[in-house]
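Below you will find the structure I want to go over with you.
The complex is shown incomplete by one protein chain, all other protein chains being positioned as in the whole.
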Amino acid sequence: MKSSVIFAAGALLTLALLANGVHQALVVAPTEQTMGDVQRIFYYHVPSAWTAFLCFFANFVASIFYLVRRSLRSDAMAVASAEVGVVFCTIVLVTGPLWAKPVWGIWWTWDARLTTTLILWLIYVSYLLLRRLSLSEQMPVVAAAMAIFGFLDVPIVYMSIRWWRTQHPQPVIGGAPGSGIDPVMRHALYANFLAFLAYACLIIWFRYMLENRQNRLRAMEEVSWVPVPEGAETSFADEALQSPGEAS
Amino acid sequence: MSMLSLTRATLGKDLRLEWRSKDSFNSMVFFALLVVVIFSFAFEPSAEESRRIAGGLIWVAFLFAAMVALNQTWARELRNRVLDAYRLSPAPANALFLGKALGNFIFVVLMEALITPLFVVFYNLRILGEPWLLALVLLLGTWALVVNGTFFAAISLHTRNREMMLPLILFPISIPAILAMVEATTAILTGEGATGPGTNPAVLWLKLLAGYDIVFTSACLLLFDPILRAE
Partner (left out) sequence: MTTPLPVLSGGPGAPAAPAIELDHVSKVFGGVVVLRDVCADFAAGRLYAIVGGNGAGKSTLLRLIAGLSQPTRGKVSVGGVPAAGTGGRQVGFMSHESFLYDEMSAMENLKYFCALYGLGEPGREAACASAMAAVGLDPKLTRRVILYSQGMRQRLSLARALIHRPRILLLDEPFSNLDTASAGQITRLLAGERDAGATVLVVTHQAGLLHGVADEFMNISGGSLAPLAAPQ
């Protein structure tokens, strides 16, 4: 019951932030000189990329926690953050071409940010695929190892694509890093970033709770046959049996 | 039991076993040959063009051929459940991993040594850059593929559709390494891109490859134990 209240409050806050973000992006921010209103996709494209990255970082930390503590809650956080991260990656990959087509007439430019995001998308989709197709009892361990590999790859991917683009320059979607940006535009950018971050946290939390409950249910089904002995060490399943209705 | 001697024992065992049957190696070489020939039909480049695309083509051929070897990596351990015997023994898991990875490395490099001259012939290549750099790219690049490939092959053992799973999880993570291999090879073949002393792009990409190798070799050695023990 308590968690529903917190969730509702979080949802309202997120809605407010998102509304503010939309307002900033579509109304307050000035129209860009050369590209016109199409440029406003920038306020969705870039913050999504940042949010995706933070989600994957959360996945990395949760995976390390899992390997160290073997707590299923960490694994739940790992899968939740990976899924939300992939969604935000998809947003980047969709908004990129939507922007590029009207501005440069081409759908895809192998732009550094877009390409890096594509590779991250591939890595984390393969992570989710592994989770789904694994037959191992220790799937969370295997998944955690993959998550660590994936995140270790992120800086390498970033560097390699940057070098690749300096060798073979192409138009950059969203302006090269370091190019000047109008302060009002920057404000809109950050406003949307905050809103997306709030949204990501909300959905991750929801997914985390969902996964926890599914794990609990599975554990309860597993041990429902087996008598709970007195004095035995408590396990995840025992917590489930003792507090069936409580929120995580 | 020292890590070194166990690695050596495992490597020796794998070399001996492969030498006796040679099935994995022969398939790999033949497959690489087929890919090279098919590419020759798919792309009929002039000498100048071929230098530009050869780097990419040769690494795609090697990548697919290496998959043949990597998919078989743990096949002998699966038969008769030798893997369980590994789990039961006090042998450090990463010594077993290293022995396996080195075995794969040797065979894939051998395959590359056989196929590269063929490639040069089919595409009438002349290396305009420095050849010894090419050897370095081959070694570092192959290790990048093999070290992760051996690790992920162990992961894919307990998945549905085992053979399909390995490329699905290996390729995305290997993309930066593949990019580096291709770019370095192209730079060496075409001999261009250097904008001054010390800025040879091949060297730049080699550094990236070396970094990749160090990061992922460490990760594999550290994380192989729980992977081996996963049922």
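A and B are the chain letters, set down in written order, and residue numbers restart from 1 in every chain.
Keep this in mind: a contact is a pair of C-beta atoms (placed from the backbone, for glycine too) under 8 Å apart; a residue touches a chain by one contact, two chains touch by 3 or more.
Keep in mind the model is a prediction, meaning the values are calculated, not measured.
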item: Option touching the unshown chain, where B:16, B:126 or B:160 are the choices; value: B:16
item: Residue, one of B:43, B:64, B:86 or B:122, that touches the chain absent here; value: B:86
item: Those residues of chain A which, in the complete complex, touch the missing chain; value: 137, 221-223, 225-227, 229, 232-233, 235, 237
item: Contact set of chain B toward the excluded chain (per top definition); value: 1, 5-6, 9-10, 13, 16-17, 20-21, 76, 79-82, 84-91, 229, 231
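Please note the rule applied: only the chains that are shown with their structure count from here on.
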item: For the chain A and chain B complex, residues of the former touching the latter; value: 67, 119, 122-123, 125-127, 129-130, 133-139, 141-142, 145-146, 148-150, 152-153, 156-157, 159-161, 163-164, 167
item: Touching residues on chain B, where the partner in the complex is chain A; value: 148, 155, 158-161, 165, 168-169, 171-173, 175-176, 179-180, 183, 193, 201, 204-205, 208, 211-212, 215-216, 219, 223, 226-227, 229-231
